[in-house]
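Below: the structure, in structure tokens.
All protein chains of the complex are present and in place, except for one that has been dropped.
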Amino acid sequence: MPTVEQVGKLRVRREFRRRWLLSAPALLTILLAAVGPLAIVFLFSFMEKGDYGDVKYWHFSTDGWLSLIFERDPIDDTLGLASANVQIIWRSIKLSFLTTIFTAALGFPTAYVIATRSVRSRNTWLFLITIPFWTNLLIRTFAIQDLIRNEGLINLTLRKLGLIDAPLQLLFTDGAVLAGLTYVYFPLMVLPIYASLEKLDMRLVEAGYDLYASRLQVLRHIILPHAAPGLIAGSILVFIPSIGAYVTPRVLGGGKNMMLGNLIEQQFGQARDWPFGSALSIALLVVVTLALLVYVRNASRGSGSHHGR
Amino acid sequence: MTWKLKTLIAALALCSGAGAAQADGELHIYNWGNYTSPDLIKKFEKTYNVKVTLTDYDSNDTALAKVRAGGHGFDIVVPSANFIPIWVKEGLLLESRPDQMENFKNMDPRWVDVPWDPGRHYSVPWQWGTSGPVVDTAIYKGDINTSAIWLDPPAELVGKIDVVPEMNDVMYSAIKYVGGKWCTDDKAVLKKARDTLKAAKPKWLAMDYGIEKFDTHDYAAAFYYNGAAFRAREVTPTVRFGFPKEGFALFMDSVAVLKDAKNPENAKLFQNFIMDPENAALISNFATYANGIKGSEKFMRAGLKDAPELNIPAEFAAVAEWQEICNPEVNELYTKIWKDLLK
Partner (left out) sequence: MAVRAPFSVRNQPGFVAIAAICMFALYLPICTYVSYAFNSSGTGNGWEGFTLKWFGIAWQNREIQDAAWRSLQIAVVAATAATIMATLAAVATTRTAPYRGLTLKYVLINQPLIVPEIVTAVALLIFFARIKVWTDYSGMGYLFIAHTAFCIPFAYLPIRARLEGMDLTLETAASDLYANGWQTFREVTLPLLWPGIIAGYMLAFVISLDDVVITDFIKSGGQDTLPTFMLGQIRRSISPELNAAATGFLALSVLAVTVFYLINRKRN
């Protein structure tokens, strides 16, 4: 007769195996088509750059990494700090951060409104929210461009209303890129928050009011905690891709307001500096992975206590 | 749950099986976006019973990277002149000998012995043109035949200028503007060029592709290509194209066959096909640039063959040059300056 201990150990081992089996398909696919190729990028960041793009295979050099911080002035050959890189990195972080804030500020109320409609109309609302995103990104971005250009709808309306005399230069500014990013990533914020809020039992909210809590208190202590996992998931889904955004800044920024994604793309294109582009990507990756690790540590610490309420 | 599973499986099966077209011969063309006349393709398909596919790229670098990596499946590529020696050096092109083809006699003799493909062993001209200032003369009435339009813009044009983000064309014009020679490594000259560009950049609105912003009055001036300027003038008649007296570059995109093409015979047929004047005119009528084949003028559409944009005035003919390929160190230097400018 197996002892209680032995049975217990067996169950733990089976659990363990089951968990790895379940996650296997996802992990394998990603290893093959996402992580594996990254190893190539990592290698490339340490190679010497080729004359016309690509790398000189197996010629090693740390130039790619040094270019992150230092740059040599092409004319007088002095070594200095790569200020332009810093500018671009700063712009990317700033814009992504603002995008996350805006999408959260707009997305939370929207998700809440949807989650508190009747069950029948909820699906209709979700449906309506996702329709714009069944449209190609390029076309939508060009449509935004069309709205904010000098003779576009927004300027025309403002002039008709007499609020401005000459058209505002909205297109090809940082603001345009911000608006575009917010527009593009809005549903990535709304859907996860909705998925969390949908589980919220409105009776808890009612109970809060019955106990004479103010609206703000109910929001803070009952609603927001329930929305928290969704808010966090949404923030990640928005912040991280927007930092590496490429199409939106290119179309709405007019090629002059580069973000990190554009800088990296440029290294593989016109600038022909693949090692530098690779180093940039790995650096970005490291920073973001660290942030995610912090999140995961906190999340798994907290998730044990969240259910069974 | 089972019916859902079944529907899913059915959908997956449907999707994976689709799309195996049977054709007698095939040809896979890799060209710039919006640069290939659909009529030309249809005519070629009918004439030779070949199924043609067209894939787009938006820059020479993209095309080179893609083909160099291998496994691309293309037969034909259309690189710019200053890139062709790179393609040849890397062993990516088939020496298809257009100069031995039947229609070779139609090629304009000006374009037979070009520095980047002497005697035309590899490539056939597709379209050629020049880069220069494009100005809406309703807004600026001064002299437009100078690079100062975008390198030292007059007040009316500030904040409404677009400069095409093509390194070689921009660098060429800038170096010529400050009096230098292309491929120079004179640091003093390059410093002047770099400083001029950097001083001018804040006065530009964008560094982007696309000329249609003249139609919507977002741009008042640009540094762009002559054929596109022609199209802009068709919509807004006050738009004119200038030939900078300081010096400007010619560009030519040419059709070449890839060394590892799967359909090299069809590719050669295509090269021969476009050296026919009527077919060359089809290309021009669509892309609105000049082609390199004589006798095609009578097939070109109204207004195109005599367009001021496409015909370099005699007084400026001397300052028009091909961009040679500079040696790698100079190239590197220019790339660094360009990167500096782009940030």
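We just call them A and B in the order they show up, numbering each chain from 1.
The criterion applied here is as follows: a residue touches a chain if its C-beta (ideal position, glycine included) is under 8 Å from a C-beta of that chain, and two chains touch if they have at least 3 such contacts.
All values derive from a computational prediction rather than experimental measurement.
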(message) Please identify which residue in B:37, B:55 or B:106 touches the non-displayed chain.
(response) B:55
(message) Which candidate, A:38, A:82 or A:98, sits in contact with the chain we can't see?
(response) A:38
(message) What does the interface between chain A and the hidden chain look like in terms of residue numbers?
(response) 16, 18-20, 22-23, 25-27, 29-38, 40-41, 106-107, 109-110, 112-114, 116, 123, 126-140, 142-144, 146-147, 151, 153, 183, 186-188, 191-192, 194-196, 198-199, 202, 205-206, 209, 215, 219, 226, 229-230, 233, 236-237, 240-241, 243-244, 246-247, 260-261, 264-265, 268, 274, 277-278, 281, 284-285, 288-289, 292-293, 296-297, 300-301, 303-304, 306-309
(message) Residue by residue, what part of chain B touches the chain that was omitted?
(response) 1, 8, 11-12, 15-16, 18-19, 28, 30, 32-35, 53-58, 65-66, 69-75, 209-212, 215-216, 235
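The rule is short, and it goes like this: only the chains that are shown with their structure count from here on.
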(message) I'd like to verify one number: the distance from the centre of chain A to the centre of chain B, where each centre is the average of its C-alpha atoms, in whole angstrom.
(response) 35
(message) List the residues on chain B that touch chain A in their complex, please.
(response) 59, 61-62, 64-65, 68, 86, 90, 159, 162, 165, 167, 187, 190-191, 194, 201, 204-208, 213, 216-218, 328, 331-333, 335-340, 342-343
(message) Quick check: in the complex, which residue numbers of chain A touch chain B?
(response) 51-54, 72, 74-76, 84-85, 87-88, 149-151, 169, 171-172, 254-256, 258, 263, 266, 268-273
